[in-house]
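Omission of a single protein chain aside, the complex is shown with its protein chains in their original locations.
On to chain A.
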Amino acid sequence: MKKIMNSPDTLVAEALEGLVISFPQYLKQVPGTHVLTRATPKPAGRVGLVSGGGSGHEPAHAGYVGYGMLDAAVAGEVFTSPTPDQVLEGIRVADHGAGVLLVVKNYTGDVMNFDIARELAEAEGIKVATVVVNDDVAVENSSFTTGRRGIAGTIFVHKIAGALAEQGASLEEVEAVANRVIAHVRSMGFALEPCTVPQAGQPTFTLADDEIEMGIGIHGEPGIERQKLRSAHELAQSLLEKIAMDLPLKAGDHLACMVNGMGATPLLELAALAREVSLWSKSHDMPLDVVWTGEFMTSLEMAGASLTLLPLDDTLRTLLAAPCDTPQLRQGVHHD
C-alpha cells in the first residue's frame, strides 16, 4: 500500500483540517467534530441540508458544502458511516429554524446511524426529514433485502434539493423534490482496478489484466459480476441499457448525465465515455441537456467510472441549472 498519510488512524481528521485550509472561503469545522459546515451560514428561515457518510468518496460530501447545496457534511472513518453524535452536530449547525433535510445513501450503517441522530435531534425540538438515495441499478431492488445502494446520483439530489432550499421552500417541499429526484435518478458503475482501505492495507479484491468488476459500489466492495474488459463504446452501451430499462426511458426524454470517475481514472478516459453517452442519447432520441464529467463520488484510488442518468422535467432542469458556489461545483457565477 502506498498512500500519502502519516497514519491510517489520523488520515480522516488530518484531511478534514486540510480541506478547511484549502477552501477557507467555503468551509469551517465544527470544533471537536468531523463536521464541516459553511464558512458563511445560510440566512435564518431556510431549510438546512446535511449529508455525509464514510470518508474515501471525496469530493463527497464536504466538496458540496456551500451556497445552493449542503449546509453541513459529516465524515465517518474511511467507508464507515459516521456515528449518531457526529450527525447530530451536523443537524444542529444546519438548523436555521426551518428544519433540516438529511440526504442519506442507502447503506445499512448510514441509514441506522442517521436514524438514531434524527431521533436525538427531534428530541431537541429540531424538525428533521430524511431521504434515502438508492440509484444503483446494479443491485436488484427487492423488499426482502437491503434494497439498492446509493451512489453518484446522490449529488444530483444535493444540487436540486439544495437549490430549492435556497429559494426559501419549506422542509416538506424540499423533501418532496429530493424524493422526486430519487424516484428518477439511476446509476451504475464498474471498476478497472480495486482500491485499498488505508486501515486494511490490502486491496479488497483483485482483477486480472483483462478483467473488470461490473456493478461495483463505492466502498471497494466487489461488484455483481466479473467480466472481460471491453471498449468504451461497449461499456457505455451496457451501463446505459441497464439504466434505461430500469427507469424506463423513452424517446423524447430530456436527460441530465453524470460521468463520474472512481478516483484514479484520467479525465481523458472519462471524456471518451462522455462522448459515448452523447452518441447513445442521440441514437435513442433523448436530448442530453446537462452533462457533468469529472470526479463527484469516488472510491479512494479505484480506477473505473459510473454513469448516472436523470430524466428532467422543467422544475428539475431549472433547479439543476440554478447557481451554486461550493468547493467542487460552481455555476451561475457571472463575469463582466
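Methods note: a residue touches a chain if its C-beta (ideal position, glycine included) is under 8 Å from a C-beta of that chain, and two chains touch if they have at least 3 such contacts; residues count from 1.
The working rule: contacts and distances are computed from a predicted model.
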Request  = Identify the UniProt protein name of the omitted chain, choosing among "Spore gernimation protein KC", "Ring-1,2-phenylacetyl-CoA epoxidase subunit PaaA", "Dihydroxyacetone kinase subunit L" or "ABC transporter ATP-binding protein".
outcome  = "Dihydroxyacetone kinase subunit L"
Of A:E58, A:E173 or A:E221, the one touching the omitted chain in the full complex = A:E221
Note = Of the candidates A:V197, A:M214, A:L239 or A:L320, the residue in contact with the absent chain is A:V197
Note = Sole touch to the unshown chain from A:P59, A:P84, A:P311 or A:P327: residue A:P84
Ask   = When the complex is taken as a whole, what residues of chain A touch the one chain not shown?
value = 54, 76-86, 107-109, 112-113, 115-116, 138-140, 144-146, 149, 197, 199-200, 202, 204, 217, 219-222, 224
